[in-house]
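Can you read through this structure? Questions will come right after.
A protein chain is absent from this complex, but the other protein chains hold their places.
Moving on, here comes subunit A:
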Amino acid sequence: MTILHGNWLAEKNCLFVWGETWRSLGGIEASLDDHPLVMTPAELDEWLRKSDLLPQVSRNLLKTLLEDTAVVSSGRNRKRKNSQANSVVEIERSPCVLLPTYSDKQEGSAYPIHSAAFSLESNYSLKPWRVQGLYLEPLAAFQFLTSLPLGTAHQEDEYLGGDLRFWSHVARWSLDLLSRCKLLPTLNQSDDAFAASWRSLLDSAVDASRLEKFAKVMPEVCLAYRSEEEQLNSTSPSSPQELLLSFLDSMIDTQIRAILAGTTPPNAPSPLREWLQALTTQDQKVKAVPNQLERLAAVLNAWTAPLQYQINQARSSFRTCFRLHPPETANEWTLAYGLQAANDAEFVVDAASIWSHPVEEWVISDRTIVEPQETFLKGLGLASRMFGPVGASLEQQYPTSCHLTPLEAYDFIKSIAPRFTDSGLGVILPPSLAEREGWANRLGLKIRAVTPRKQKELGLQSLLNFEWELAIGGQTLSKAEFDRLVTLNSPLVEINGEWVELRSQDIKTAQTFFASRKEKLSLSLEDALRLSTGDSLVIEKLPVVNFEATGALQELMSALTNNQAIALLPTPKSFQGELRPYQVRGFSWLAFLERWNLGACLADDMGLGKTIQFIAFMLYQKEQEVLENPTLLVCPTSVLGNWEREVKKFGPQLKVMLHHGDKRSKGKAFIAAVRKHDLVITSYALIHRDVKDLQSVTWQGIVLDEAQNIKNPEAKQSQSIRQLESAFRIALTGTPVENRLQELWSILDFLNPGYLGARQFFQRRFAMPIERYGDVDSLTQLRSLVQPFILRRVKTDRDIIQDLPEKQEITEFCGISSEQATLYQQVVENSLAEIDAAEGLQRRGMILGLLVKLKQICNHPAQFLKQNKIAEPHQSGKLLRLVEMLEEALSEGDRALIFTQFAEWGKLLQPYLQQQLQREIFFLYGSTSKKQREEMIDRFQHDPQGPPIMILSLKAGGVGLNLTRANHVFHFDRWWNPAVENQATDRVFRIGQTRNVLVHKFVCSGTLEEKIHEMIESKKALAEQVVGAGEQWLTELDTNQLRNLLVLDRNAVIDEDAE
């Protein structure tokens, strides 16, 4: 609910940071111009103390500033402001910001639109709002910004506004400028005083285009700040470029001073001494004889003049460019001059045309070149300083090019071209000679892989038949040609009309390669897959520069890299039910990967039916008669029962066995029992405990449901699972696994061991660049590497999932703990005896009382025993399942309502979930005041960062609520009255709902909840008549009927502690 914003204030030379919160605007008494959603110092302080979202360094900086602010504003002691060197705070003189504002014409009121709720389509106007916040001096600003995470925001860390993220990227750039020495010392006169400072030097094309890019993507809010004195008109006092330069200069100046702190400049004569002094200490003022300083300023100006030309050159829309042409006949290279558009390297005007246009402005193809000849000549003058041949050519009147010897050409490519580009000049090299960094134009191997070698078992490590050729710059080379080129002893050689660079180091590598024994060369399916996903590979030290798959392998590659290309299988005959088209694709995909012995991760969103896709896959395997051995399915304890039920329902042909509970078989008995089944279901908890028995079985496959359970590779269960051998491996998960890198590595490493490298390698190569810096290249590389093994469809993807119903009801069967079972049985036994003895109204009352008690036990023993908090979460299967599902829903950015009929359960649940999920959670019940209730609903519906979960007591939640923002509804306990439940569900499923809604009905297996659920489901029509009146009908049952209804099925007990 908090977003930090900030902006660079050029005039004040500081970073202004403020917090935006959300509150209902009804109850706010705000003076006219004060932004009502800005956090007060107290709120900000509380947020800083409570939330650990902000990195430590940044948090401490703000905390310190706040403490100083408190002193300033309470003590009204203005002196302190000046005495603080690094952190001056003026909270009373706040800037005004022109913000998108919603005006209600009827009520005559206006309020700013919350930044997270803002969209360009919103109907708004800009209006100034006074914003209270903290001023960070340059050094503090630098430290603050550089500690912020640089990655793209995930849902949960959107505590950073786009504006602050923008400045953190620019701060990174300032660090880059420092490390590249792109800086200049200056001396400036303002009035009578002289100040020495460091400034940025954006003379290279890279930095010039970076400046333009940052200026273009700068959020508009950055230009909306006005100090109080200024007219609040809509034009910004500075351009984006000016603001950026002010920031960069200030960051660079403050950093250099920090680095030089404590050092002493050399003893030079005055005024040099004073100037150097003022460049290294905190004080920028230069104290020397004014007219000498005036002279020094002029000298420095003349000294840096050539760079000024470069800077202007770098910023102009056209730059002088140099295009290298290989020799046509003789051994003579040509460097042709021209002008190139700064924003389009392809747009080049040749020298001859320039010479025929001695004009001030030349409009050509919708582009305007200002002073074309001067721009061109300026660039030539600059280039002549760096490269002799250019200087010599300028002796002509209208130079258009110069000729180069092969050695000069090589020198130009190797060392002059980078200097040219770094000085704001354009360089165009022949494609086969450009990109010296990459492998594209290096000497390497061209590989053509045909088919897998004949092997019994195919898999990632299977070796392929392949052919290789030596290649360079897209040209293939025979051994004889290669030898001929080597004898030329020239760094630039021509092959089939293309000039390429032949490096001596590469020649040596190739010669070693030819000397080695070729039959030892090997290429695995994994190598081929990496190559076709764009990864690099080296064989015998030679890079693979080109890869091609043909025949059967090509089909495999294209199917792997594009899951749409996989042939769909017919729905297995024995499948009881119907598969949606995307589900058919899902199970076909599983079968395809299984055929190649590749591990597969099905990561569809919750509610898309991963379970039935897997069941269909198993049935297909069985029908194909490839199931030689049983398959092991591992899942959380809370869904064991659910799995068994689903398998029996959709795939009754599959022989399924539950391995769990204190009566589970062991040793030889276990092995014997397992052999008779197709599918053995067990829990993560037991994997470690029974690892010996599990290892002694030959498994067809190992399947992990809720595979995020092995996200910690150090955990015992993760390690035990890896010890089990099997022919295929499948992982099912509903979390967006691609965004959680540790989890991704763990799951992929289980599925295809070694594919993503060792964990430390993965951490260094992918996790850090992506998580810390949001490095898109690494992310793209990783995505394409894992893409063949992950199939993820999301429920919002209407293209794929067109036929998904808008409202989907799912019953979640949860096991019960031994504590619940014991309490349940005790209560049933004791009460039945009493009920048997009672009659009439008393009997009915007792039955209703018993029902309430049993429901409480099914919820959690803590509720029944009236404990004040949930100390033992595992004592309730429903609670375990709820937390798992909520975590999954939150990870998808979903919102949920949880209905219960017991206010006391809500009171236990709210603090527990809040602590467990680390999110604020609402609880609305009978005693919630009208005001609180309205605020909760308002925040749940409108606060962009409001709590994503709301617990409602069914009675309180019955009327007049509109909570369409939720897309999950949980009925934690049951009313046994469909009408009541439907009414609750409709809080969410109303007009205005644009998303699919999942309704989860929780049922405690083996208890009366399951029996009543079955009664309702099997005779829906009847049930609605019978049950229509609520739970009264239960009181009419005789004791035997009641006993049958209430007796506990001990198979449903989940007990992890039992040996």
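In the analysis below, a contact is a pair of C-beta atoms (placed from the backbone, for glycine too) under 8 Å apart; a residue touches a chain by one contact, two chains touch by 3 or more; residues count from 1.
Just so we're on the same page, contacts and distances are computed from a predicted model.
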item: Per UniProt, the name of the complex member that is left out, chosen from "SWIM zinc finger family protein", "Tat pathway signal sequence domain protein", "ABC transporter permease" or "Fumarate hydratase"; value: "SWIM zinc finger family protein"
item: Absent-chain contact - pick from A:Asp33, A:Asp283, A:Glu374 or A:Glu435; value: A:Glu374
item: Candidate in contact with the missing chain, chosen from A:Thr2, A:Thr21, A:Ser94 or A:Thr146; value: A:Thr146
item: Residue, one of A:Ala110, A:Leu175 or A:Val827, that touches the chain absent here; value: A:Leu175
item: Touching residues on subunit A - with respect to the absent chain; value: 55, 100, 115, 118-120, 146-147, 150-152, 161-163, 165-166, 169, 172-173, 175-176, 178-185, 201, 206, 210, 213, 216-221, 223, 236, 255-256, 259-260, 265-272, 276, 291-292, 295-296, 298-300, 302-309, 355-359, 362-366, 368, 373-374, 377-378, 380-382, 384-385, 391, 394-399, 419, 422-423, 768-769, 772-778
